[in-house]
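As structure tokens, the structure follows; a few thoughts come after it.
Of the protein chains in this complex, all but one are displayed in their positions.
Right after this comes subunit A.
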Amino acid sequence: MPAAAAATAPGAVADMANHQLRVDWPACQARGLCFELLPEVIELDDWGYPVVGSEITPELLAAARAAVRGCPRMALRLRPK
């Protein structure tokens, strides 16, 4: 897709902004797929639960979406900041 079309596509404004990754703690069972898919932002604590480091910049948005989809417990949510 040309850059001009991408800029006018719906949702393009939201994609430019930073996003925040939230963990649904009761659902999370420390399976660690989010850490494997998004090591740029997520670290694991001593018990294997994710620690979300920073906000999701537009460059990391695709990887963050993959992590949300990849969570076997559906415990990750991506919200615009």
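To be clear about the criterion, a residue touches a chain if its C-beta (ideal position, glycine included) is under 8 Å from a C-beta of that chain, and two chains touch if they have at least 3 such contacts; residues count from 1.
To be clear about the criterion, contacts and distances are computed from a predicted model.
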Exercise. Just by its UniProt name, which of "ABC transporter ATP-binding protein", "Cbb3-type cytochrome c oxidase subunit I", "Ferric reductase" or "Putative aldouronate transport system permease protein" is the chain not shown in this complex?
Worked result: "Ferric reductase"
For this session: Against the chain that's been left off, what residues of subunit A make contact? List them.
Result: 27, 29-33, 35-37, 44, 46-48, 70, 72-74
